[in-house]
Structures are given as structure tokens and as C-alpha cells.
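Have a look at this one.
A single protein chain has been removed from this complex, and every other one stays in its place.
A, B and C are the chain letters, set down in written order, and residue numbers restart from 1 in every chain.
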Amino acid sequence: MSTPNPDVYEQGRGMDAHNQVMRDIRARNQRTYDPSEPTRVWLDEDNTPDGVYQSLTIILNTGGCRWARAGGCTMCGYVAESVEGGTVSHELLMEQIDACLEHERENAGDESSDLIKIYTSGSFLDEREVPATTRQAIASTFSDRERIVVESLPDFVEREKLTDFTEVGLDVDVAVGLETATDRVRHDCVNKYFDFDDFIKASDAADAAGAGIKAYLLMKPPFLSEPEAVEDMKRSIRRCAEYAHTVSMNPTNVQRYTMVEELYHDGGYRPPWLWSVAEVLQDTTDADAIVVSDPVGHGSDRGSHNCGECDDRVQTAIKDFNLRQDPTVFDQVSCECELTWDAIMERETSYGMPLSR
Amino acid sequence: MSTPNPDVYEQGRGMDAHNQVMRDIRARNQRTYDPSEPTRVWLDEDNTPDGVYQSLTIILNTGGCRWARAGGCTMCGYVAESVEGGTVSHELLMEQIDACLEHERENAGDESSDLIKIYTSGSFLDEREVPATTRQAIASTFSDRERIVVESLPDFVEREKLTDFTEVGLDVDVAVGLETATDRVRHDCVNKYFDFDDFIKASDAADAAGAGIKAYLLMKPPFLSEPEAVEDMKRSIRRCAEYAHTVSMNPTNVQRYTMVEELYHDGGYRPPWLWSVAEVLQDTTDADAIVVSDPVGHGSDRGSHNCGECDDRVQTAIKDFNLRQDPTVFDQVSCECELTWDAIMERETSYGMPLSR
Amino acid sequence: MTDYFEVHERDGPARIGELRLADSIHTPALIDDSIEDAGSLWSEERTTPAGDETALTVLPHRSFPAGTDTEVEEAFAVEYPTVEFPSAAVISRETAGDHGSDAYILSSASGIVGHASKFVDTITDVRTSIPADTALLLSGVATPANVATLAYAGVDLFDSDRAYVRGLEGFYLTADGEEFLEDLTELPCSCPACQRGRDAFDREHCAEHNVAALETELARVRERIRAGRLRDYLEGQARHDAWLTAAFRRLDQQYSYLEQHTPLLRQSTLLAASDDSMRRVEIQRFADRVCTRYRNRFEQPLALVPCSARKPYSESQSHGQFHDAIHYRAHKVSMTSPIGVVPQELEYTYPAQHYDSVVTGRWSAEEIDFVARVLTEYLEQNEYPRYIAHVPPGGYREICERVEKRTGIEFEYTVSDHPTTAESLANLRETLSGESKYLKREREHNTVRAIADYQLGPDAGTELFGTEISVDGWLPSLRVHDKEQLATIVPQYGTLAFTLAGARRWLDSSVPTKRVEIDPFVPQGSVLAPGIVDASADIRVGDEVVIEGPKAFAVGRASMSGPEMTTSTRGIAVEVRHVDER
Partner (left out) sequence: MTDYFEVHERDGPARIGELRLADSIHTPALIDDSIEDAGSLWSEERTTPAGDETALTVLPHRSFPAGTDTEVEEAFAVEYPTVEFPSAAVISRETAGDHGSDAYILSSASGIVGHASKFVDTITDVRTSIPADTALLLSGVATPANVATLAYAGVDLFDSDRAYVRGLEGFYLTADGEEFLEDLTELPCSCPACQRGRDAFDREHCAEHNVAALETELARVRERIRAGRLRDYLEGQARHDAWLTAAFRRLDQQYSYLEQHTPLLRQSTLLAASDDSMRRVEIQRFADRVCTRYRNRFEQPLALVPCSARKPYSESQSHGQFHDAIHYRAHKVSMTSPIGVVPQELEYTYPAQHYDSVVTGRWSAEEIDFVARVLTEYLEQNEYPRYIAHVPPGGYREICERVEKRTGIEFEYTVSDHPTTAESLANLRETLSGESKYLKREREHNTVRAIADYQLGPDAGTELFGTEISVDGWLPSLRVHDKEQLATIVPQYGTLAFTLAGARRWLDSSVPTKRVEIDPFVPQGSVLAPGIVDASADIRVGDEVVIEGPKAFAVGRASMSGPEMTTSTRGIAVEVRHVDER
């Protein structure tokens, strides 16, 4: 997949090691899940190129990411929530969709969501996960909405698959878990196998189908210090913006049965500061894309957090920024702990981290 | 003995207590001494109103001070060196004198000492210690010398006793252990029963006999702080000088089987600094008397001492001053420990002493 | 009498006091510039000085240095005049007493500092002889290394003289000892004097440094007293000098002196970092009360288990597992160093949930001795139908075996390797199969009664709460009612706080009451020392007390010990919780 370069051998060894370790870690998880229920579903508001929409977000339980089964990303615990066996039939997937519609009716009443977002903790466009039939059925189910977002690794982004949606009149975006524009970080820290070039190719394919790209970035994978992580995100957002109309830059949270959790548990990892998220958002307003962030578990030890005093306020500012793209929202929040964050940004090295908890 | 004053009752109690305690302390001493030997004898040089003389100093063993047997002075351990029983016969006393003459011959060769000094750790003029016959025999023995000094408490200083010496052509001085001109200190700290007025009377009696008075002062009896002790000496020297041609101001040393030793042992007493001696000598050059000092055991923990580095140098300066009465001798010595002494003089209180060792 | 000194906070015999001069001094502190010596009567006659509020005036005195014979002290003792300004009287161990002064200066200080047994004997004697709300001053002895121990023993005021002079003598003092200045390559201090660097540093700088180090150490001591953690500090700091270690050990041997001054409860954690911690009053008192006051009221077998690092034990994972396995069929008693044994009802009671200890897996012989002694006494007082020991091999097991020898009891052991393995837990569960369960209500009632025993004396639980009570709330925040509410368990300390009805029941019972008798007034919020007519001698800081006076009946928590209440003329004596006018 990756182009030949002097790091190949090392990278191969690194990938093998990461995968081996991740498999061992994941193997400790004993739980299984019911394939007739979606993993999660919720309602929200989202900023899109066409404005702010009510959104219905669906995490489909598709049997999990194939890559994760090989080992997978160092921070990803979603595979842990997948069904045993690894594939989910068309019927069950459609049962999950029905459950989601039910959820929408219960919580939003008459007002249906114009934006549908479907994630699978894998690739919706991978037909081994979601058969073409199912994809088409889902497209038809949501044909009365404005826009749909589907998650996929870049490999599976093909014009033909996307036209299933455009043909029923849906605007479509492919959500790509790029994580970072820096191949080295994506390979060695995240353990994700594709290259930025693959992302560009996927973007071309989407373009050809009249679809958009929503890039997902990961702030602070393991092995990066806080300032390195911030730097990587600033650079990545600017590079992505050339290929994606929206960038969702999300701080790593510590998920169960992951390598990140191992580091976290032994004192070798701290999730990024919310100030770091704010810093990146403020700094990259020049990038030609909507940039948003949704810190999961903000304020908790395992999620992106500051000092405990200001977490909710900063989270609110981020949410506000997501909708308005106005960096002055961050001028409204301040806290004594900014001093600490400044010091961390100035002092934390990759050989002396984390410098705070 | 003392004139009635509001302190009488307290002083009486104080004296009783001091005496009781001193008796208990002295009772611990088990040793006895041979009454045919003087307690000590040595050759030295002395400054007198007529110039510097070679001197023969004799400590006669007379059976000890009667006052000491009642309890006695808080710093005095000489009684411990006296014979058992308490009286020494004329014959034995003369044997002691012969031994002293022998010592002089052995150590000074032909040059006989013009100055004879006889101490008894009591009163040479007390006829219960030294019978009149003995006194007269001693006067005759030393009739070829220039000057004789005999020790006595003021009570026993009578014109008639002194003419025994003047009649054989000897200049005579009575050495009086005044200790301090301050009655309060002499009574309560030293536990010596007479008053300064008694000293004046003795001086008058000596005067009448054509004899001189040599006053002995005690620097730093127990219960006084270093600055109090220095102050007391300065005042005492100036007052004595009116009645004595010579003042010998001597720092307390810690003698065995004394109250001072009890305090010293338990951490409640430090002998005076040699700097204190120097300070007093320098300060009182205006007094109309020869002022000398002879620190016993200088430089040792039990004697007057400074820091251990400079003790010998300061002692030499004091000796030099004794002969020349020139205060500039002290300009020649200095030591880092003067700083400490300055601080002690400034800071030591009677409720927080000793402040150094 | 003490118009110018007041005690604000207590931590064992150490206290935060306030010397109310024109500029107040918070003790333990240096008095350096705020003392005026009216002089010694040994050297001169003196008249009573004028004095004013700018300084503590030392009244004319005859001081008795170390080594002075008592006969001499008696003969020369002075009467101190009553004065209207802040004053200090100079005393010796012999002449210590109430001379009407705000402060007392011990003239033999130089003779006792450095000698552990003399020091401890003298200070405990003197401190007991002078009124509690007066300051004790030791002049010419304080150093950065010794001042924490001095303050711990109960000394309030110091001066910098010794530290200063020691500097001039070429000794560089720190809280961890004394070095020859000339031996130092660099200066391990950040005070202004030390900022100039080693080469430019002379003896006068050294003196200056020593005083700064002493002041810093005193600030540390004050902070430790405020936090209730001075003893913890000493267990480390005092080890830098053999005499200081000996001093705090000998002070531990003066148990009744320390016990009287040690509060019943504290918010802070007690750190047990050495075997000496076992001899702390808090530990000994807990062990003593468990063995002599507490009694088990459950009929089920005993289940001895190891303690957990997490406190209270019930919140730990291991105790959760024990609880599940026992399932109300046994009385859980935890074994622990340095506390001894903790019956389940007392898991919240200070210091059972307030200690931290050093875990290395190794039990010292002292620890084994202590816990075995406590467990033996405990089992001699409390009989069980069966004795189950769910403890790991090693120290715990060794203790049980010793106790078996001494008591003749035979334990049923349910652990082969580790108490939380599935096998061990199953063993415990099965061993108890067939045993009856106690009810939630029984557990709650017994907890309330056990705490009453612990806090008030043997049988107090039965006497006060034996019948007709009801309990609501959740452990440990239980409330006890009869018709009206009687008491609550204070969850952070695991102690009972009474209502007025509870206080009346206590007073009417045969259980000895801790009683404070006051003048005719109605206390608002607190009772001050001058309002107290009498107080039970066994009252300790933190104790529940019943307050009675011609005009009021009240209940509250003691801020002073009983003896301190009766000898103090200033300060808060009791924080009142409820009051009834009469």
C-alpha cells in the first residue's frame, strides 16, 4: 500500500509489532454485542458547507473493522464493541437502521434530520462490511433527507458506490479517518496503513461522483508530545483543506482495550488538553474548510481535558466554534490552567511526557 | 556581719542554701593531703607598685578555710585540697616553708625572689589557721626579701599582725579576696559573707600598719551572664582602686567539687571568655591601681577560654599587660571568634545562658 | 490572668498561639525583637518595669541555670508582681507554676536541649505546672534542626541567639543538621544570605543564614500544626539527629501527657512511615479502645481479613470481594499495621480510614508483635462461635499462628495463596455455608452501638442505644432516633454527634458523661474558657461534651482538653451544636 521508501523495512516491523500488541490487548476483551441494535445513535446539530443542520448520527454495527481485526489503530477501541464472527447480514443491518429511525422519531418528534451520518467503526463502502444491497437500501431509506455522510477508508472510495446516493438526490460526503496528513505519524503512531496519497485519490474519486470529503483528524496519537501533536494538527488541517470541505479534528480519548489505554494506565499517556484543541481551531481559520471538533468524554481523565474547573466552558466554546467558525468564541473563556498549558507546550518533550495529568 | 537591709531574710536563706549545697558537694570528695608539703609552689614575675619582681608564690596547706568548711564560696575547690582534721601545727607549716625554699633554690639558683606571696586558701592572718608564732617565724625567714603578700579575709586584717612583717623590714601587702565590689553579687553568687564596707575597714587597718592592699576580683561567678560579669568587673575595679594599689582580676575556672562545677556539668555555666578579661583590662586603665589578671587553665573547657585557636595568644597579651599595663598589647591579637564574643556580649541574658561553650 | 496569650489550634502538645502584642506574634515563633529584659536580680536590685504592649517584658528575675540545686532555687525564688502589660516570668523546673504571667521562660534550657530524657521530663513537668494558655519560652537553644521537636513537646517561643552564634562559630545549620561551614562545597539553601555563593560567604553570612533557616523551619512547623501533621513531619525530620529521635520516642513513653493533648479525630491523613508510628497516641488509643471498650454484638463467626490500601476498606476492590463471599454470614474484622484490628463497625472511625502506610510486603518484627498483641487482647474480650482467618501467608498468617498459641483458639484458614483469588474466595464462601445471615438493621444498630462503646466507654452502646431505637440513613451517615433524633454518625470521622435529646439520654445513663459546667449564660456558637466553671478531666479535643449551666443546657464538640478548659482564661473551649435555654 505504501510507496517504497527507506523506512519500509522499519515500518513493516513497526506495523507487525503494533498489530501483534493490539491483537493481544483486544483479546482481553470478552464481551459481545447484539447485531440487531446499532452500536449507538444520537441527534445533534452539524455545520456543513450548506449551513447548520439537525443531524442523526448512526454507528452501525457491521461486524467491525477488518483492519482492527488484524491489530489496527493504536487508539481505537470500537472493534471491541463489534459482533462476534465479523459479518452482519443485510436483514440485521436494516433492523439497526429501523431502530435508528425509531430513535429519531422518539427524540426529535416530527422534525426529521436533514443530515444523516453513518459510521461503522470500519468502512461503510467496504462491501465485505456493508453489502451493496444494504448500501442501496439505506440510500433509499434516507432519500427524503438532504445530505448523508458515510465513513470509509480511502481504499473503498469509488465513484460507483457514491452514485447510489447521488442518484436518489442525496448530497453525499465520505468521512475519511485520515487522522493526520503526516504519513509517518499515521503509520507509526496510529498504525493506520494508508498514505496521504491514497486520501488524495479517494478525494478525486469522490469529486468525480459529486461527493464531498469530510476528513477526520486525530489529535495526539500515542508517542507524540502535546506540542508535537498540536503542530501536527495545524499542518494536517491546512493540507487536508485542499481535499476536504470539512475537517473534523478530534482529540484522542482513552478507549478500553487499546494501546493508548496501556500507556495511559502505566503513566505514559495523557489525552490532549482542550486548550490544545482550541489553539488548533483558532490557528487554522485560514484553512479553506470548515474545521470542527467534538471532544469525546471531555473533562474526564480519559478524555480531552484541562484542569477540571474550565472543561465545560471550553467544550462549550468549541461547540460554538463548530457552528459559527468564529475564533473569538475562545476569547470568552479563560482559566488559571492556561498557564500550565502554556508551560506544557513550551516544555513537554517526547522523552519526558506526560508532564501533567 | 552584713548591715541590716531589706534583703537580709532572703540573703540568710540564700546563704544557708548555698552552704548546704556546697557541703553536700564537697562531701563527695574523698581525697586527703600530706600536711608536710605545701599545696603548691611556683616562681613567676609580678608587677608591684615598686616595679616588676621575681616572685615566689606559696600555697600553704593550713587545714583550709573555715568558711569553706561551713559551705563556702560557690566557685572554690581549694578546701578539697586541704588536710583532714582542719589544723596544721607550727612545725608542719614550717616544714612546708622549708620545702618552698628548697623549690626556689632548685629552680632559681642563686637569684632569690624579692617578692614572696603566701596564700592559704583561707586567711593567713586568721590565727586559728596560722598561729602568731608561725606568722612571726615566717616573717623572720623572709626578712631578707623586699616584699611579702599574705592572703586574708578582711575580718582578720589588724594593724598588729601586719607589723610582724614591717618590723623585719618587709614591705607587706594583704591579698584580700574581695571578688567583687558589689555586695549583692558577692553574697548571692559567690556566697562570701562580708561586705564592701568590711573591705574598706581592712584597708584602713593595713594603711595604719603601712601595709598595702591587693584586691582579688572574680570575673563571672555563677548566675551572671557574660555581659553582666564584665560590667561587674569594670565597676568593681574602679571602686577597689580607691583602696588597693593592685587589683588582680581573675576569671572563674571550674574547680572540682564546687557549685560552679555542678552548673558547668549540667550545661548551666561557661567560664568567661579571655576576650572579656581583655575587655575589662583595656577599659579600666583609668583606674588608679595596677590591674592584672592570671587566667588559670586558660584555653581549656574548665578555664577561661575563647575558641581554641587564639587562647594562647590572648593569654600572652594578658601576661604582657600585667607587666606593662599597656592596653595596646591587645591590639596585637585578633581572631575570628571576636565576632562570636561580640554577639554573646550583646545577646546573652541570664535566662538564656550560656549561649556558647 | 493571661491577657496577652491565646491558643488557637492544637496538634498534640504543639499549638498555634497568639501573643497579642501591638503586633501579634503567631507561635511557635522567634520573639527576638519583641522582648524586653527588665534584668537579673542576681546582679542588681531592680524595680518593677513600666512595660507596654510593644514587647513581652521579662520581669526582674533570678534565673537558675541548668545544674542549680533545688535548695538554692527555693531559697532564691522570687515573687513576681502582677502587672498590666505582657509579661514573662523566669522559672525553673522546680519553680514552675502559675505566676500570673503570659509567658514563662525556662532558665535551664541550655542544659536540657540535646539530652532526650532530661528534655522530655523537664518539658512535660513544666508544661503541666504552668497554665495551659500561657506561652513557654526557651531562650538560646533553638536551631533549625531541633525546633520542630521543641515545638512538638509544647514550647511556644524561641529566639535566634543560638542559631546566630553558631553561625559565627562557623557552623552551617539546616533542618537536617549541622555542618562545618568550611566542609561545604556549596550552600544547600535558597535564603538571601546564601544567594551570594560559597566563595563570598563568611561567618556573618552564615549566622544570617542560620537565622533564616530557623525562621523557615518555624514557618514549616506552624504549617504542620495547622494541618495536624507535625508528628508525621518529626518521624522524618527528627531522624537527622539521634537525640531528637530519642526525644520523640521518650515523649511517646510519656503517654498520659501526649494522650491528654492528642485530639480524638483529625481530617488529615496519618502517615505511618516507620515502626515508631505504632507508638503514636492515635494508634495506641484506637487499639486500646477496641480491646477494652468495644464489644462484638454479632452472633456470626469471626472473619479475619487483611486491610486494604484504599480507605475506608469497604470501598476497596478486595473488601468488596470479601463482602460478597461473606454475604452477611460473618463479622468482618480487618488486621492491619499499624492500627491493629478494625471491627467492621469501626471502619470509619478515626484513624481507621485516615492512615497511609508503607507497603513493601515485608512485616517487621515490631509490626507482628503489635498486631498479635492487639488481636490476642481482642479475642480474649470477644468470643465467637467460629474463627475464620481469611489471610495470606507471611506476616498475617504468622500473627494468627502466634495468637492461636496464646489464646488456644484455632483458626479455620481459607486462603492458600492470595485472599482474592477465585479459589480463596470460594473457600471463604463455602466455609460459611449454612451460617445465618445478619440483617441490615442489625448491622446498622450494631454500628451505632459499637461507635458509642468506642467513643464513650464500655457498654455505652447498650446503655444508650440498647432498645427501642430506630436508625435511618446510609452507612456511614446513620441517624439514631427514639421518638426524637438522638445522634448522627459523622461520616468523615466515624464518631457520634449528639442532639440535645441524645445528650440528655447520655446524662441520664450510667455511662460516664463528659461534662462542661458553665456560668449563667446561654452560649452562642461556642463556649469560651473564662465561662467555664468545671470540666471533666477526660475530655479531649474532638470529644462530644454536654454543657450545663444555670441558664443553659447544650451539647457540642470540645476544642480543648478538660484540664485545659479548667486552667485556661482565654480561647474557645467548646463548639456548641445545640442549646436550650433554661
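Just so we're on the same page, a residue touches a chain if its C-beta (ideal position, glycine included) is under 8 Å from a C-beta of that chain, and two chains touch if they have at least 3 such contacts.
Computed from a prediction, not measured in an experiment: that's the story for all the values here.
In the whole complex the chain that is left out makes contact with A, C.
The residue touching the chain not shown here, chosen from A:104, A:129, A:262 or A:311, is A:262. Touch with the chain that is not drawn comes from one residue among C:20, C:46 or C:226, which is C:226. Check A:125, A:278 or A:344 against the missing chain and you find that the one touching it is A:344. Contact residues of chain C toward the unshown chain are 116, 174, 176, 179, 183-192, 195, 212-213, 215-217, 219-220, 222-223, 226-227, 232-233, 235-242, 245-246, 249-250, 253, 271, 273-276, 356-360, 362, 364-366, 368-369. Although one chain is not displayed, chain A still touches it through residues 10, 13-14, 16-18, 20-21, 24, 182, 184-185, 188-189, 222-225, 228, 231-232, 259, 262-269, 307, 336-337, 339-340, 343-344, 347-356.
Just so we're on the same page, only the chains that are shown with their structure count from here on.
Between chain A and chain B, the centres computed from C-alpha atoms are 100 Å apart.
Each chain gets one centre point, the mean of its Cα atoms, and the points for chain B and chain C are 55 Å apart. Among the residues of chain B, none is found touching two or more other chains. Shown for chain C are the residues that touch two or more other chains, of which there are none.
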